[in-house]
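Structure provided below as structure tokens; questions to follow.
Here the complex is missing a single protein chain, while all its other protein chains stay put.
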């Protein structure tokens, strides 16, 4: 039996609690929140659940194997670092930290202690993203040429972070999982349309070491909801539309075949159009898959798919993107992700 | 009666000829092409049509009022300049020239001679683009915040130009017509996926003097055909989807209202969702509207909507975009459009 | 304060309980179910809720003003009749009864006792159906010409009733609400594809006294989910697609104008295409609106929109449809709805 403590019972905590309660082999030892009214909510729904207003109390409990942190981003580092130092495995919500330096320190701590550090990049555990991951990793799509993604709608403005920290997190984690590499540089155009200091639209241009280029449009101000990603590979192309209720992933057996020119300046292309397949997807809930994966990693020592390094790569990319976005910062190199121990 | 000569009878010329033959008050004096086989095609379809293999002969004909040029881009400048010098009004296909310097010279020549110079930015004459233009210009959408556009499909590769010159031309001419201003800077990420020297995917990031930002995705390598433009304004938002057969334009009475903060750091937003309207569109053929507009400008001296200056702005933007795309050129200022006489 | 008892806590009862708990001025006096395990479920979620396994006990409670019945169809009549005889107002799930004779008896009882009798035709309280109802009733659509509707998907087979009783109930209640009349005759083609004795696909053809004709396709065996209704009127047309997340209702200002012929056999039609409008819809939950309406009717004596007569019309139509479907019964008159007292 793995004993976990859910830390933070605000907007997201209830979803985590509900799922961890269902994972076989897990006992939720504590739900922890500083706000009495949050704990009162837990009590009303789950009268038998132990709760605490003190994080220290939770960390001091030797029965606790792991903490699951769903507090505001600015608190992630302190809470996660304290847990690792107390010998607890850590699952922390996305983005992992609010700075690259903090993210590197968490990765270092996890390496030092040998404990599991996992980040809640939930989309990586959703059936359409997993299915596309399989098809990319087994070569079905061939070499990836480029990726475009739109994640926009008339959405709630955040008061403290730009649309980049709010929405690009999702696409970065998905792209890095698919490609098995993180971007080497980023350029962002954007604007604060409603509140000038808080960018609410951004166009994120990414370059990857392998040559892949990607464009991610994100906005809180769009008339229509778009969750559409196009992946173009040398063998096949894919469309992932998360607003579709059924055909979320489509694989196109389309493409262009290239013949090496025999003489200078000559080349021949042939276009190919084949079947379009919408593969059957699993129906597992992403949060449940994510929670199960964390528990499996804690139990077996396996490295999480969305480990601390993945969390660090996303945070470093967000930080670079934000530098580019603010004050027209031009192209920004994303360097921090190649440090030692990472 | 206005006498025009159609110059160039390749891929596009037949469409121009067919439309000019239908514009009231127009006589097609000549169809001109250097290739005998092209003239033979004219003769077979229109036995009574006068044709010529000599551009000099056409320019020397005092009855010719205007030339309509649909030849390869590299020849646009020489043909158009010669026509202006010969006292003929000029309609030239898009892009107007292959360099900013040439475009500036054509604009100068047109100013000097007082002749009409118009560029074939056909989309500007299409009913959905016109309808959206009306709604932007009469303030229905409010201040424009940003625009995103996708123009992609599994399309024919050009052997001599990048996807930017081939496809971005359309979006640039549309955006400049809508906004009444041209971009001040551009950043492009892209790649030659099939033929490394010929970029076939590009993400074009634009900034405008008014503060508007825009992102245009163009590609010859996409599994699905997209012709989708989103315009977000302070009062309303619009979606223009040219792949729709009926509801090509939708106006969303959605938005965010902002209340000035009373104290530092406080602000309140309210979200508004209203009706969605797909306005009825005219059914006129864009090419016919374009031809009619050219003839009207020639006859009345009115300045064309897509005049030489508009052509110059697009060419200067394409040139800057290409500089940014090649060798990771970073953000490029688009300066040439503010020279004297423009 | 109106005291209600929820009777039947199976598949649907929990939804009713949740909504009645939120309606202002309502107290749920009892949740009643014969099955101890059902009552145990109530206790776990709502520890303070009074429950009972005896319907007699509930009816004997003088504090109970109204019963809300969500039990199997075959029990509706006995439970509802007993409640009316005990002086309780009655809300009963759809279809109201399993026979026309029973439905007539309930209507008679409600008339005799002066108590409220309402049927749970929930779709009538959904925002898109209400909006279309407004537009039909205020004449915006003109005279209604015809209606087609599809309600199909790969759905669960019922073991005891045909697809007609399961799905046509929805369309009949919607159509009768919109049109303010019930069908005079019905013809049904159908088939039991999987289990021969249980029709799982049916095409329901309806004629109305006003001349309106309607076609309703229902099936448990369809590759795609369709919830699409087209209403064609003399002034405007409407499309109601319940699978759309945003534009569930669209109004088309399209139509055909007819000029009376001046001489025999001559007539002229002109076609008109105008704007298409997707009106903003309320976001109220249909079940909450339905529950609130029942309580309002109980309190004020107002006649419910979906009163016993509406329930009777639907049951009589289902019965006639079933007669037509079984053994190729041909066109069936729907007569029972015009009896005295209805």
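In this document, chain identifiers A, B and C correspond to the written order of the chains, with residue numbering beginning at 1 in each.
What we mean here is this: contacts are C-beta pairs under 8 Å (C-beta built on N, C-alpha and C of every residue); 3 or more make two chains touch, one makes a residue touch a chain.
If you're wondering where the values come from, they're calculated on a predicted model, not measured in any experiment.
Enquirer: Any idea which of C:16, C:201 or C:334 touches the chain not displayed?
Expert: Within the whole complex, the residue contacting the unshown chain is C:201.
Enquirer: Have a look at C:230, C:281 or C:305 and name the one touching the chain we're not showing.
Expert: The single option touching the absent chain is C:230.
Enquirer: Could you tell me which of C:54, C:74, C:189 or C:243 touches the chain that is not displayed?
Expert: C:189
Enquirer: At which residues does chain C meet the chain that is not included here?
Expert: Looking at chain C, the ones touching the missing chain are residues 145-146, 148, 150, 152, 154, 156-157, 159, 187, 189-191, 193-195, 201, 203, 205-207, 211, 213, 215, 217, 219, 221-224, 230, 232, 234, 237-239, 250, 252, 254-256, 258, 267, 269, 271, 273, 328, 330-331.
Enquirer: Tell me where the left-out chain touches chain A, residue by residue.
Expert: Answer for chain A: residues 246-247, 253, 273-280 touch the chain left out.
Basically, only the chains that are shown with their structure count from here on.
Enquirer: Could you please state the distance in Å, as a whole number, between where the Cα atoms of chain A are centred and where those of chain B are centred?
Expert: 40
Enquirer: Using mean C-alpha positions as chain centres, tell me how far chain B is from chain C in Å, no decimals.
Expert: So the centroids are 54 Å from each other.
Enquirer: Can you list the residues of chain C that touch 2 or more other chains?
Expert: If we look for residues of chain C contacting two or more partner chains, we find 246.
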